[in-house]
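Notes for the one structure printed next.
FYI, not all chains are in this one, though none of them got moved.
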Amino acid sequence: MLRFGLLGAGRIGYTHGLAIQNLSEACIDAVFDPVDEAAGRIVKLSGARQAGVEEIIADPSIDAVIIATPTNLHAGQIEMAARAGKAIFCEKPIDLDIDRVRACLEVVAETNAKLMVGFNRRFDPNFVEVRKQIDGGAIGEVEMVQITSRDPSPPPVSYIGVSGGLFRDMMIHDFDMARFLLGEEIVEVTATGSVLVDAAIGEAGDIDSAVATLKTASGKIAIISNSRRATYGYDQRVEVHGSNGLVSAENMRATTVTVANGQGYQTEPLLDFFMERYAVAYQAELAHFVKSVIDDGVVRPNGEDGLKALELADAALQSMRGGTMVRLG
Amino acid sequence: MLRFGLLGAGRIGYTHGLAIQNLSEACIDAVFDPVDEAAGRIVKLSGARQAGVEEIIADPSIDAVIIATPTNLHAGQIEMAARAGKAIFCEKPIDLDIDRVRACLEVVAETNAKLMVGFNRRFDPNFVEVRKQIDGGAIGEVEMVQITSRDPSPPPVSYIGVSGGLFRDMMIHDFDMARFLLGEEIVEVTATGSVLVDAAIGEAGDIDSAVATLKTASGKIAIISNSRRATYGYDQRVEVHGSNGLVSAENMRATTVTVANGQGYQTEPLLDFFMERYAVAYQAELAHFVKSVIDDGVVRPNGEDGLKALELADAALQSMRGGTMVRLG
């Protein structure tokens, strides 16, 4: 039985706690959250005890921690847990500052800690199947990846300021997905963005609509388009074009129902809450983590993946600001 | 150059005339229609001359006739044309009375005339492809056929009385399609019907909604559902289930456009006018006829096919009235 400490029991922390409890080979042993009610929900679910962060990390009976605290605490908690010999699952991002991320990953490397970063989309059954089709040779050599990713509605403007901006907060998932699907490192980034959804986002110094074009050394190309608004639900699609064909993943709906009449044929909007859309992915990423820790196997996406995605986000921002292509690596 | 006489230049006659003119190896040479304006449109299109039915059929320079006159004239004109040695394309049905059809087909047999009956749906590219997939072994042995056929809106009630009723007027297309897809003769018919769309249709002695179940000697089954109303357009679908799979043909729309918003995803209604929905089929059936006449090849669907479909319609009516399965042959 793999015993977990859960650091942070908000919305996403609770999801991770539930995922752990649904696994027969793991359990939440201790939980920390400054909001007593949040911690209490985990206690009720799992019978875990409440404890402080330091206490949890110091506890030798705890094998692994889930870090679901605010972003600015991630790097420090990773370092602490790494030094205490814990296996670590950390919500993305490691940090919004790339130097801080690099410093943190040095500690991870020195301590030889197992660190997984929560790019949940890699575990979505649709995207997993896309990757599997590529690996199985269904489309030949990958040539071009198209990722469409649109949120149902923008976050509160108050969040924009601490988010790190669209590239680091939202498109970072797509940067990771592009790497996952391209199967090659990206060497060139070009990006642009606009304020089209909400002028207040622009006033807060960010954009709400953006496009990035990525290229690998061998010339493979990925295109990402993002918007903070999609009236029809949470739009999450990928297409991978290869030398022998195309593999794509479409959006998800709650039902398969169609209503037809004189106006036409109508299906329902897409699932529009990310935790519902990616419910299976959230469960699967922790199942992967638990299995990898128990089998002492390779953990992916890892700290390096987290770093690469952030590098791409920073490059995109630089490209947009300078009106130029940015070369990486 | 195959020279045609066109008998009847109403809506469907005009369509056939246009189809002939679009073929490089055939032309309309003479046209008859009691409505001068109707005949005139064909004259303008093709340079054909206007003439009487007897005159056209007697003209030795005319190779073939298209019969697109009212149903009650079909059988007599077929017989006349057969005796004059013409190749004959006749709009369905040959007649609403089965004995009249049999008598007519005897003349066709005696004169060895080439007769094609206008079951246009056999030439629809979708249904042709379904048949081709079956023939190519894509689904193994055919087991069950499902045909959904729903008109956008009922004909005028005045027409109901002379139509022969839903089974002979509307479902007759589906009886022919069932035979086309089953590839085996039908030996059992069960049918039922209701008046759900318009009470006036019931008062005129007909039904507007109906279902028939057909079975072949080897046990293959076809199900047909009909309605005189479909608010969403002209609903024309088939499914063929076989021992190794399923082949189906879906409906047709004018465009591939989808509009998505908070209410969901909406596509346009189906093509709702039969002459637009089956535009390609109307052209292809006459191309087939012309080619068969020129090559002296087999013509299908022929008089026998017309007879069989009418037998099924009569059996369906008998089954509905008696509340029993009706055995054929």
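Per-chain residue numbering starts at 1, and chain names A and B are given in the order in which the chains are listed.
As a working rule, contacts are C-beta pairs under 8 Å (C-beta built on N, C-alpha and C of every residue); 3 or more make two chains touch, one makes a residue touch a chain.
Just so you know, these numbers come straight off a predicted model, no measurement behind them.
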Full count of same-sequence chains in the assembly - 2 placed in this view: 4
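Here is the rule we go by: only the chains that are shown with their structure count from here on.
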Separation of mean Cα positions, chain B and chain A [Å, integer]: 58
Chain B - residues contacting chain A, complex: 231-232, 260-269
